[in-house]
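Note that one protein chain of the assembly has been removed; the remaining protein chains are unaltered in position.
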Amino acid sequence: MQIYLNGEEMQILDTMDMADLIEQLNLKGQRIAVEVNEELVPRSTFSGHTLREQDHVEIIHAVGGG
Amino acid sequence: MQIYLNGEEMQILDTMDMADLIEQLNLKGQRIAVEVNEELVPRSTFSGHTLREQDHVEIIHAVGGG
Amino acid sequence: MQIYLNGEEMQILDTMDMADLIEQLNLKGQRIAVEVNEELVPRSTFSGHTLREQDHVEIIHAVGGG
Amino acid sequence: MQIYLNGEEMQILDTMDMADLIEQLNLKGQRIAVEVNEELVPRSTFSGHTLREQDHVEIIHAVGGG
Amino acid sequence: MPNNTQTDCFSIAGREFTSRLLVGTGKYKDMEETRAAIDESGAEIVTIAVRRSNIGQNSNEPNILNVLPPQEYTYLPNTAGCYDAKTAIRTCRLARELLDGHNLVKLEVLGDEKTLFPDVIQTLEAAEVLIKEGFDVMVYTNDDPIMAKRLEELGCVAVMPLAAPIGSGLGIRNRLNIRTIVENAKVPVLVDAGVGTASDAAVAMELGCDGVLMNTAIAAAQDPVLMASAMKKAIQAGREAYLAGRMPAKRFASASSPLDGLFF
Amino acid sequence: MPNNTQTDCFSIAGREFTSRLLVGTGKYKDMEETRAAIDESGAEIVTIAVRRSNIGQNSNEPNILNVLPPQEYTYLPNTAGCYDAKTAIRTCRLARELLDGHNLVKLEVLGDEKTLFPDVIQTLEAAEVLIKEGFDVMVYTNDDPIMAKRLEELGCVAVMPLAAPIGSGLGIRNRLNIRTIVENAKVPVLVDAGVGTASDAAVAMELGCDGVLMNTAIAAAQDPVLMASAMKKAIQAGREAYLAGRMPAKRFASASSPLDGLFF
Amino acid sequence: MPNNTQTDCFSIAGREFTSRLLVGTGKYKDMEETRAAIDESGAEIVTIAVRRSNIGQNSNEPNILNVLPPQEYTYLPNTAGCYDAKTAIRTCRLARELLDGHNLVKLEVLGDEKTLFPDVIQTLEAAEVLIKEGFDVMVYTNDDPIMAKRLEELGCVAVMPLAAPIGSGLGIRNRLNIRTIVENAKVPVLVDAGVGTASDAAVAMELGCDGVLMNTAIAAAQDPVLMASAMKKAIQAGREAYLAGRMPAKRFASASSPLDGLFF
Partner (left out) sequence: MPNNTQTDCFSIAGREFTSRLLVGTGKYKDMEETRAAIDESGAEIVTIAVRRSNIGQNSNEPNILNVLPPQEYTYLPNTAGCYDAKTAIRTCRLARELLDGHNLVKLEVLGDEKTLFPDVIQTLEAAEVLIKEGFDVMVYTNDDPIMAKRLEELGCVAVMPLAAPIGSGLGIRNRLNIRTIVENAKVPVLVDAGVGTASDAAVAMELGCDGVLMNTAIAAAQDPVLMASAMKKAIQAGREAYLAGRMPAKRFASASSPLDGLFF
């Protein structure tokens, strides 16, 4: 199915949950935080958080800023 | 009955309407505006506007200010 | 003989006095003032003020300034 | 004879020289400098510098200042 | 001002004005001084306050509305003393009734007594209601360009940032903010409050303001009438300087007399 | 200005003047603009420079003395461009001869080309000689109160401290010094040089100066004639504000509308 | 600082800090310079931003959190770039999740891109929600004392008025407002944004601020590491001067050397 990852279209398997996505993106264990459709998805709930068609997924990290 | 006129207690006849009050106060024809219980009372409606026990009547005029 | 007029070399007749020079320069009657060798030469003394070889003559006028 | 010491009249022996005066004032060895009649008197010349009637002697030292 | 005088008027809520000096009518010694100073100022718009009429004590002192008759002046009733939207709205309604439907008001909702700075939240709330009720709102605000823009977008007919605290006479504390407000605005911007002397008023106009509203600077001068004249001229001077386009400032000198033709 | 206009003139070397704005005549586009701007300024005293007459090149352009005739204006020939006492003295002598004995001069002896600040040592030297020779010396100086006093004691008829470098338009850099000079002086004090816009001129007058001399601020404005009008009004405004006695500045606010009679 | 150093720390949301200089981590040439400058600054609190992780492009450049490890620094994630309450709230939630529940945030909700001034209405709205959700909110605001008080009353742990527009380096435009905010506040007041050089930071502290937050003034200096050192010292100097109690300013002079004992 299709989702949007950080604003870009992306095709993923219908069976994937957030944990799978993070894994596939090689972001496991990295300092990130995730939003789906403007709602925060706590890390603790990644596995089990099923993704839906057209979900807007945002994966963010820290950068230098003032 | 008792009303409050510009913050002061005042005894008036139960039959009085606003027109009567203004008359009694010798304010007729003067540049004033009137509020009862924080609601504006247009000059056009003075006669007929009956006063009630405990009404808070404010009669204001223009003064110098900046 | 040679003099310097407003910084420029100039050849004049040996017999010339300041009045002659002013005349020759068509400056007669104009609002000017004259210096020779850094000394003021009053208008009243033009005729009779003989010029000498190498005299530095400055003829000045008024201009806009602040 | 009379001299002026730091603005005050003072009687001293006619035979006194500057070294004697400094001694008498218990200023020997102290950090001071001396003027007589507005002229500096080097320490090296105290003995031998004879004082004269009406001399104005100034003995100065260092103080806090900015 | 040379030829273009006639053309240099400005309009508030459809009314045209030629004087860019707006004055308050408070703090004067008496009505006579009030009238003399305001005449001298050349002001066309004068602020007034509404207060309880002192009933009974049949004071013979003339009312401000007689001293400054409506044929000669445009009244700008204010909401001075209001610390919340509700009282400000009540005040405006009373003022409109008092003035037979005159709907031009100066809205000020104050935040505290020490600074008399506006409470911008309450100000926005009151402005919204008053505009809905058909008032033409000239609004007193702080010198925040963002807030000034919001008030304009809400429909205020003029935005009036403070120069400094009301009655402080400190002059324009933040010229950059005033200039930015002016550059952003599509409605007239008037500096309201804080002007202390003539040069302050000239500065406000040189920043591009459409006008200045003041009271204490005139009323609290040792000679209010003479200061009124000074302010009138300062406003014109600042306006003309703004229109004339000032010379660029340079760090170093540049001679005013020609360098050529020197004879030494 | 109300009634006391007629009384508010000032005198330099026994001559009475009503306009406190003195203007230079340099840097204008042409003689027409020069005349128009100076008319608009209302100036009575105008500075001029003396330079080599351009012999031969029979320029038809009118001379400044014809454009600004002596019946209408008091000339103030300057010594612009002089970097030592000697050339300044020569310049003044030539100017006096040129103007049939007119002995009012503006003495400026410059220190360097970057700042055009005065060389006060050479200025003192020149002033002494010129005063001995009967000149009425209006002297350009820095804003040092001590030097201003020396020049007054020497016999200068007016002391003219700079506000900022000539032609910089930076306005009054050091208000305290100007105020101190004014307080100490028994002769007229005029700010000379550095004014950039109308409010600068008003500030100078509010500090108590007797007048302001400027050139570039008017000539280098985008619209010199309009700026001349602005400066005229700013000088009057600042003067009147000074005479009127400004309100004291306070850190905090003070309401302009009465606190009693509030109905809420 | 002499003896009372140890005692002069300040606390935000129950955390104690000794450095009153807070720094941003943006705009540096690279991570190395970032680290060097921030080390030199002595800052204990550093702001960070949250942005989309650049997925795929497996950039080896170290992450800011590794360069400035949490054992050494207290993070202050900001909401830079947010123009409404909603996005600011989302940003704070993500930051808290990212930092394992760290709930100290810098809230800024911007009004426009030209000034980057805050939208105080949206700021109040966001602050209310965030405080309810348990965040410790250090809030960026304008220099309006009324608004500063509202934000404090709402429960913000620190109020951070701007000195001038973010990244402008214009210094403190309105000292009176900052001083008034400090005098009214019961929570720490930090100047945030607008500082350009060391003396600006010292002035902020002399006004009584508890600290200063800056980024561009250090990062955009020609030598950021040296400027970081300058800022560290300036903050300390200003703080000590505030505590030491400055001499009163007088208009005129007062000799530093004794007048008695003069021998001439």
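Observations on the model:
The first chain written gets the first letter, and so on, giving A, B, C, D, E, F and G; residue counts start at 1 in each chain.
Going forward, contacts are C-beta pairs under 8 Å (C-beta built on N, C-alpha and C of every residue); 3 or more make two chains touch, one makes a residue touch a chain.
The model shown is predicted, which means the values in this text are computed figures rather than measured ones.
Across F:L22, F:A80, F:V120 or F:A255, the residue that sits in touch with the chain not pictured is F:V120. Not every partner is drawn; the one left out touches chain F at residues 111-112, 114-115, 117-121, 124, 142, 144-147, 149-150, 164, 170, 173-174, 176-177, 180. By the touch criterion stated above, the residues of chain D touching the omitted chain are 5-7, 25-27, 30-35, 38, 40, 42-43, 58-66. Listed by residue number, the positions of chain A touching the unshown chain are 6-7, 35, 38, 58, 60, 63-66.
Note that in this section only the chains that are shown with their structure count from here on.
No other pair of chains has as many C-beta pairs in contact as E-F. Separating the centre of chain E from that of chain G, both taken as means of CA atoms, is a distance of 35 Å. Chain centres here are Cα means. That of chain B falls 33 Å from that of chain E. Under the contact definition stated at the top, not a single residue of chain D touches 2 or more other chains.
Annotation for chain G: residues 176 touch two or more other chains.
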